[in-house]
Every structure is written in structure tokens, then in C-alpha cells.
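Submitted below is the structure of interest, expressed as C-alpha cells.
For this depiction, one protein chain was excluded, whereas all remaining protein chains were kept in their positions.
Chain nomenclature is as follows: A and B, assigned in order of appearance, with residue numbering initiated at 1 for each chain independently.
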Amino acid sequence: MNMFTYTEIILGVMVLVYILAKIFKISTELSMLAAALAGSLAGGFGIPPRQIAEGSITYLDINLIFITATLFMNILKESGGIAFVVRGILKKFHKNRALLLILLTFLLLVPGALTGAGSVTVLITGGMVAVVLNYMGISKSKTAAIIFIIAGLSAAAPPVSLWAMMTAAGVNMPYVGFFMPLLIPCVVAALITIFLLGWKGEDTNIEKALQELPLPPDKMNWFKVILPFFVFLFFIFMGRQWPHSTPIIGLPLMFLFAALTSFLLSPVKLNFIKISRDTIEQLLPLIGTLTAVGILIQIMTLTGVRGLLAVTAVTLPVTLVFAGLFLMMPVSEAILMYGAAPVIGVPLVLLFNTIGLNPIVALAGLSVIWPLGDALPPTAIIGRLTVQVVGYEDSYTKFLKTCIVPAVLIMIIGTVMVIFSKHLGFLTGL
Amino acid sequence: MDFLTTIVTILYYLFIAYIVFILVLNLIKSKTWEKEILYIIVLIPFLLRLFRLK
Partner (left out) sequence: MNISAIRKIIFSAIGLILFIPAGISFYQSRHLKEPVVLSPGVSTVKRLSDYFPAIKGSTDDCHIYFFEGKEKGATLMILGGTHPEEPAGRLAPWLFAENAVMEKGRLIVVLSANRSASTVTRIGGGYPPDFTIPTAWGGQKFRMGDRWSNPLDQWPDPEVYIHYPSNQNLAYVDIRNLNRTWPGRPNGTLTEKTTYAFMELIRKENVDIFIDLHEAELQYPVISTIVTHEKGQELATMVSMMLTDMEGFNIGTEFSPKNLHGLSHREVGDYSNAISLLFEAPEPFLDATRGKTTREQLLTGKDAFVMKAGEHGLLFEKIDENGWPIDVRVGRHTSTILQTMESWTEDHPKKPLVCRNIPRYAEVIEKGIGTYLHDPKKANSKRVVFE
């Protein structure tokens, strides 16, 4: 049998098993795992323990970043730090709608930017920002759309952008030079989104908003909120300023030190083990996805299916690729979540490289579009989470329709970044 | 310097052990079969590193 027929059959089996698993309402993580195992069997590799185990460890370091960063955010939330900040901003700026919207955007961008996960934004600051937005006279569907879109952008925003990191790793490209190409579109698109959907509304009802927001403990203050961030930034600074006279700390341990600082400064007594357990429980779908994606990619590479997708992608007409990005990115995200980066992102970046585009800016462009798929079935994890956290009870389709205008804008921004990546190369600073 | 580097690495292994502990606790308390499978799959990479196999 020639290689094309062989891998096409395996791919067919994998797709079929994935669809079947989804029909039986099995979670995306386990559906991917089932597809991987089916692919391995169809390829004649049986159930190879070494390959499965090796695939499962692919994203260990990224999972550690996830866990430690979310632990930090959860401790800050449990200690009342987040509520303190939201109330503080609301009290000070409720009369200036524009400034308030800008600050809320910032609050939504930070958790996801630091952790690389939109779900962390939704869980940490999403709920509280939603309360404020509601009292600014913004409908629940618009509130949900704002939180979802900005949470997605926060995940794509630097320093941690998993799509960019995973794709870059897949093509042996350093994750360097991405800061500005990711930051600028994410901040611009986030601001456009919040002003587009949130500018019209009533005057902020501060009394009611403050009543509904959780009360921080009396002893909470700005110092206690900011110091843990300072600790984190200090380690980043130390590593960059004195890289050769200080030990390598690594992002997970930096987040862990920040979490411990927040824990020690908390005015209320916190149960570390309980928060850790809640964090792991909350992250299970994400770390489960990354582990399953690792196994899936390993099997796809082993059987040659990854090569089939790669060679197909790089031999497609370029105009077709450009025209299809707005569809290909969100759909691949909806099906594979972060797995879209190594499966679709890697061959695309190889193609961009070959046709002389700037791979960093182009990949940043792709990374901005990808998170939009998180609202689409079959997974729709972040979309569903947002709706739940915001307390939006109307139809899911209506929520999706509210997202359309900012989503189209983001698709345009991302596609333009890809097509004109060469001209935007200066953003990388390399 | 070597001493500090060793300490950092040990801290990483200790944290991995802590996550294994939490994952096992959560596995014991989990109620659905899907979560149980997922916890076991997620445990594999942490155990591989903890036992210095991969």
C-alpha cells in the first residue's frame, strides 16, 4: 500500500472514532485519546505504551505553568485580593465610563496573559467584571460576549501564548520576538470589543454593584495585592538582568513563589491543600486536553498522519490558505483545542517560511484568531464556561451572534497580520 | 551556583510529588468515570518525571 492510502485510511479511522465518541457525548479529551488509540491500531502499531507515555509528557512543563499560575490566581482570589481590586477600580472610576472600560479590559487581560489560558481569565476576574458590566447597563449577552472575546485574546496575549509556543516548538523556532506582535493586536482588539459592545448603556449603578461584589477582608490592601506580582516580576527581571550569575528558576517556580507570597500575606486563613485540589479540579479539562493532545500528536507522527496533513497544507495554493484562515483556525480550535497548534499551525508556519513570510508575525496573527474557536461546538469549553460564570440564561446561539462583529474584526486583524507579516517584521524587534 | 541549581531542581521534584499527591486525592474523590480516566492519564507524565524515567 502506498504511504498516501495508508495514512489516509488511518486519518479516516481517527476522524470516525472521534465523531463516534462525540456522538456518545464523551468529553473532547477522551475522544482525542480514543482517536489516537484507534489510529495506532489502524496503523499496525497496536497499543504502544512507550509512544503513549512519551506523548503524554509532551506538555509537562506547560502544564506546570498552568497549574502554578492558576494556583497563584486562585490564592489571590480566595484572599480577597481580586475583589479588592475590582471594588477599588469601580469606586474610583465609576464616573468615567471610558476609563472604567479600559481598566476592566486590563483586568480581563492579565490572568490569561500570564497563564496562557482563557479559562483562567473567565474564572478569576470574569465573574466580577461581569457584575460591574451589568451595573453599567450592558445586557447579559453583550457582557458574556465581552468576557469571552477578551478572555480568548488574553490567552493569546504575551508572555504566555500556548498556540504560539506549541507551534514554534514544532518547527524548531525560538519563542522569541513574539511579545509585540501578540501584545498589540490583543490589546487593540480587546479595547475595540469592549467599546463596541459596552459603550452604550446606563450610568453605572455603583451602589448596587458594590452590594453584589464580594467584600474583601478588612486587612486587604494594595500592598498585599501587588507584592506577589512584584515577586514574580522580580524573578523575571533577575533572570534577564543577571542570567549568568543567578540560578535558572523557570516560570513554574516563579509563579509558585508568587503564590506563596500571596498565601503568606492573605488576611484570611487559607487552606492550601483545598485550594490546590480545587485548582487541579478546575484545570483537569485543560491539563487533560494537553496530555491527550500530546498522545494524539505522538501517534499522528508515528503513523505518518501528521506528515500527511503537513504535506497537504504546504502544497495547497497560497491564496486558498489565506482566504481560509478565518475558517480553518476557529474550526481546528473547536475540534482539537490546543492540539490545533501542532497539527495545523506547524504545517502552516512551514508554508509561510517557504514562501518568504515573517513566521513570527504570521504565527502571532494565527494565534489571535485561534481562541475564537473556543465558543464553537464540539468543545466550546470557554464559551460554555463564560455563559455559566456570567449567569447568562438565554440561548447559546444568541450569545454567539453577539460575538460576531468583534470576531470578524479579529479574523481580519489576524489574516492581515499573516498576509503582511513581512512588512510588520519590525514588530519582532529582531 | 551549582548548589542553588540543585536546590531549584529538588524543589521541582517536590512540587511534582505534591501534584501527584493532589491528583491521587482528587482521583479518589472523583465520581464520574470520565474524570477517573482523565486523572489517571494526567498522572502518567507526572509519575514518569517523579521516578526519573522520562
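Heads up, the rule we're going with is that a contact is a pair of C-beta atoms (placed from the backbone, for glycine too) under 8 Å apart; a residue touches a chain by one contact, two chains touch by 3 or more.
Being a predicted model, the structure only gives us computed values, none of them experimental.
From the options A:A38, A:A157 or A:I297, the residue with contact to the chain not on display is A:I297.
Residue-wise, the contact with the chain that is not shown comes from A:L350, picked out of A:L41, A:L350, A:L376 or A:L409. In the full complex, chain B touches the omitted chain through residues 1-2, 5, 8-9, 12, 27-28, 31, 33, 36-37, 40-41, 43-44, 47-49, 51-54. If you put the missing chain back, the residues of chain A touching it would be 2-4, 6-7, 43, 47, 49-55, 57-58, 61, 159, 168-176, 236, 239-240, 243-244, 248-254, 294, 297-299, 301-304, 306-308, 310-311, 314-315, 342, 346-347, 350, 354.
Note that in this section only the chains that are shown with their structure count from here on.
Per the touch definition, chain A reaches chain B in the complex via residues 26-27, 29-30, 33, 53-54, 56-57, 60, 63-64, 67-68, 245-250, 252-253, 256, 273, 276-277, 280-281, 284, 287-288, 291-292, 294-295.
Interface residues of chain B, counted against chain A in their complex, comprise 1, 4-5, 7-8, 11-12, 15, 18-19, 22-23, 25-26, 34-35, 37-39, 41-42, 44-46, 48-49, 54.
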